[in-house]
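Scroll down for the structure; my scribbles are underneath it.
Note that one protein chain is taken out, while the other chains of the complex remain in position.
So, chain A:
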Amino acid sequence: MGQMIKVGMADLNTCIIPDSLTTLGLGSCVGIVLYDPITKVAGLAHIMLPDSTKIKNNNNKAKFADTGIETLIEEMKKKGANRNSLVAKIAGGAQMFAFSSNSDMLRVGERNVEATKQKLNDLQIRILAEDTGKNYGRTIEFYTETGELLIKSVGKEIKIL
C-alpha cells in the first residue's frame, strides 16, 4: 500500500503508483485529477477560482483553474508522465449556500467547473468522469493502481468514478 498524499485548498501535488491523492471537503472549489494510465503518474489540484488573468495577485498558480492545470501538467511530466496520454476526472464546484441575490459569490462553483472544462478542452485532455455542481461538499480520493476516483459526501453513498 502506498501513501495517501493530502492536497490542501489552493494547492496541488503529484504522485506515482502505489501512492494516492486526496483532498478533503471540496465546496465551491474544484478538485482536478489528471492521470497518465500508462506510467501511473497522477496529479491533483484543488483550485478556488476560475481565471488567473482576472486577478491581480496571481502568484499562487494552484489557486486558479487555468494556471493550476498547466502547473500540474509540468509537475507530472517531471515524474515521468506523458503529456499526450493524460486523462482527467473532476469533482466539486458546488453551490454551498442557496443565495437568492445575484452576485459573483453565488456562481463561483459553477464558473470554476466551466473554466476547468474549458482549459482541459483547450489542452485536449479528455474528461473521463465528473461529479460537479449541486449543493454539497465532497472529499475525494484518487487511486493510481486502479485510476478510480472515490467521492465521499455527507449522508450520501460513496461514489466511484
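Just a few scattered comments:
Heads up, the rule we're going with is that contacts are C-beta pairs under 8 Å (C-beta built on N, C-alpha and C of every residue); 3 or more make two chains touch, one makes a residue touch a chain; residues count from 1.
One rule holds for everything that comes next: contacts and distances are computed from a predicted model.
For the chain that is left out, the UniProt protein name among "ABC transporter permease", "Spermidine/putrescine import ATP-binding protein PotA", "Stage V sporulation protein AC" or "Chemotaxis protein CheC" is "Chemotaxis protein CheC".
Annotation: of A:14, A:28 or A:116, A:28 touches the absent chain (contact as defined above). For the options A:40, A:89 or A:138, the residue in contact with the chain missing from this view is A:138. Listed by residue number, the positions of chain A touching the unshown chain are 8-11, 24-29, 48-49, 55-57, 59-60, 63, 94, 96-101, 103, 105, 108, 135-139, 154.
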